[in-house]
Each structure stands twice: as structure tokens, then as C-alpha cells.
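Every protein chain of the complex appears in place save one, which is left out.
Here is chain A:
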């Protein structure tokens, strides 16, 4: 456990080099998406969604989606590089660290990145006055839940490939549909049956629902509990898959 903190520390030292450039995009991206979708598209959605103004409705979806995107970004190229290009995992494996420390420390850093971009988004959203409830604070743990549920299985996937063209496939055939169909921009009910089931199967849709309940101050009810548990199942399964793949690569 303590050893994974050292791994987290290593990633933070690395992040210190790039945080300025990434901080800018972390703030600008939510601003642009809110202006583009919230105000631009929102102007045509006069009636709002389920009685909520379109901007207020879309912001929590965008937050959950940003958490997932940040997690995905960290769980793909950096992981592949640590195995194939910079090979830092192999250097770490030669130290007293165990596979769980190496994996756990890197995932902890990914969650740190998720939190940073979530907080940035919340600040921008607060400036637009779209956060309606004190429950908004629950968005922080929720974003980690969403981030981990996506990051863990994707880390397992990345640990199983050798070239980055497989990452392009992942983004085209898994990430893009997940982002589009998970109720971020429009209600899932608008989708035809099979796509609706796909949306429910993937983790992001549940994260969007829970985040939306938090910022709008709605009661997610028992269904919300099941959704959180479903995300947790993705986290746990993803963790074990990732650990298995890491052991296959690092202990040979």
C-alpha cells in the first residue's frame, strides 16, 4: 500500500513538468463545450429536458463524460508507453515494488487527473450558474467512480496490446459510441432499443445519471444505488483484469 504511494509520487513528479499546458486545456475545454452545446444547441431546445433548462441538463453529463475522457487518456498512451516505449514499468518492477503497487500507483495518479479536470469543470459550470444543489459535492467521488470504472478495464486492454493502432480501434468503436449514446447530449430514451441496451451496458450512462442527480439535486432513489453498484462492479472486474494483464507482462 505505502509502496503504491511512491509510484503515485513518481507520476506526480512527471506531471509537474506538463501541468501548465494541460491545465489550460482542462479549463478551456469545458468552457468551449459549454458555450458550443449548452448555449448554442440549448438555444434551439427551448423547452429544456424533463423540465430542466438544456444547459443545466447537459453540464452534469459533460462532467461525467470529461471524467471518463480524462481516465481514458491516462489509461491508454501513457500505459502503452510505460510498457513499450519508455519501459518505466520494467524499471519499477526491478525495485522492491510489487505488481499491485505499480498498477495501483498509476491508477491513483489517473484518479488524481480525473479529480483535477472534474474540479476545473465544476468551477466553470459554477461561473455559469448551472449547479443547482449542495449535492454537487458528491460529483467529486462520483467522478472518481466513473473514472475508475473506465480506466481499470482500459488499462487491462492497453496492457494486452503492443502497438498503438489498437488504441485507435478502442476510441473509434468503444469510446466514441459510449460518449454519444450515454445520455450526455440527449436522453437515452431517444435511442432505438438495441442502442439503449448498449448505453446501459457501458459504465458512462450510469455515471451521467448519478452526476445529473447530484448537480440538479434530484433523488436518484434505489435505482441510483444499483447504478453505483454497477459502476463498482466495473471497477472491481477491471482491477482484477488489469492486475492479471500486468502480471503477464511484468513477471515473465
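What we mean here is this: contacts are C-beta pairs under 8 Å (C-beta built on N, C-alpha and C of every residue); 3 or more make two chains touch, one makes a residue touch a chain; residues count from 1.
By definition in this document, contacts and distances are computed from a predicted model.
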item: Hidden chain of the complex, named as in its UniProt record, picked from "Formylmethanofuran dehydrogenase subunit B", "MBOAT family protein", "Uma2 family endonuclease" or "Lipooligosaccharide transport system ATP-binding protein"; value: "Lipooligosaccharide transport system ATP-binding protein"
item: Candidate in contact with the missing chain, chosen from A:90, A:173, A:197 or A:226; value: A:90
item: Residue of A:163, A:222 or A:251 touching the missing chain in the full complex; value: A:251
item: Residues in chain A touching the chain absent from view; value: 2-3, 6-7, 9-10, 13-14, 17, 86-88, 90-98, 250-252
